[in-house]
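Excluded from the complex is one protein chain; the other protein chains are retained at their positions.
Now for subunit A:
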Amino acid sequence: MRCLVTGGNVKVIGKAVHSLSRIGDELYVEPTEDGLSLRAVNSSRSAYACFLFAPLFFQLYEEGSLDPDGETFRCKVLMKSFLGVFRSLPSLEKMVEKCLISLNPRASRLVVQLHCKYGVTKTHNLSFQECELLQAVFDKELCANTLRAPARVLVDAVVHFPVTLAEVTLGVSPAGKVSFRNYLDEETEPSRTMVTELCLSEDEFQDVQVQQQSHVTFCLKEFRGILSFAESSNLPLNIHFDSPGRPAIFTLSDPLLEVHLVLATLSDPNSSSQVHSTTLQARPANGAFPTATPDDDFTGDDIDSYMIAMESTCEEGLGLPSSPTFPQRHPHPGAALESQSSAMESDLEGAVPGTPPQKKFRSLFFGSVLTPSQAGTHPGPSQDVLAEDSEGES
């Protein structure tokens, strides 16, 4: 794989990495025929972001040859390492003329080479791990509500909230009022905490489509990450959301770049149905059409425990949750995950919890994609361990 970025686009990549660094500790790199994708997910799987740079974004774009299985190369690197290359955006802008991202298979290194002014070349050799496809399952077409606004409007909206605020609630009404409000979780005492609410009228938005009054609560930190990218790129931000508990999808697009941020939202503990059935059309990774998912999507494969980092949700806990939880996802026999993978059962209860999430967002909507070679296999607990995950806990 070889990608050459030149001129102002170097800073765009840098900003993208900065935004992704607010999400997770690892950067997933995948060159595809549609372009280079950079993705991240947080440890509790409640936030996912993907930046897809089209081939034309690059002066030179070679996705590289497919491996013997017909799969494109994918890897993940430590976010800290990758971010270190692009840490100082002002100096990127001033000094770097070209950036070459390539794979050195002999040394097993992802090479990021910055060609700077005055003949200086900085070469960063980053070690990587091969990995599974990281793909969140979501479909913005299924969301009942859509908002589109210039990033500036949204940046000005969140400036009123303290930097340390964890979650914010976005509310809309059919009358065209859009509000942001800080979310107080049960641990904070309402009689001691300041509540801030900002109301915007629909005139400030380029597009408002609201089916019914609703509100969703999501993490502000990750949202701010994409907002700062949107502001610098001057692109309007689209927000697609539905009812509490269903993911909120934030998108930016232009001919050369597509950005998706998917955030889990807190589910309403008072909602009548604890179990959401989300008929999400899976988003195909490689263009193939997925089989319809009649029932809940759910996380991967307890074998690939490194990927899951999922905490088990117990049936009993659903009674009357004292804290907002995500609806229990029931493994549905025969339900398909996304992409060309076959139907896959995931035993949620058996999943090994990864880093315990600090918040009560539960992991939600990920599908682990099986390689085509495994398509047709009905996976069960005896599925082969995927060799790539050499560092997985087993």
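Following the convention adopted for this analysis, a residue touches a chain if its C-beta (ideal position, glycine included) is under 8 Å from a C-beta of that chain, and two chains touch if they have at least 3 such contacts; residues count from 1.
The definition used in the following text is that contacts and distances are computed from a predicted model.
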Missing chain's UniProt protein name, "Large ribosomal subunit protein bL17m", "glyoxylate reductase (NADP(+))", "Beta-hexosaminidase" or "Checkpoint protein"?
-> "Checkpoint protein"
Among A:A54, A:L198 or A:L235, which residue is in touch with the absent chain?
-> A:L198
Using the touch rule from the top, list residues of subunit A that touch the missing partner.
-> 153, 156-157, 159-160, 162, 190-201, 203-204
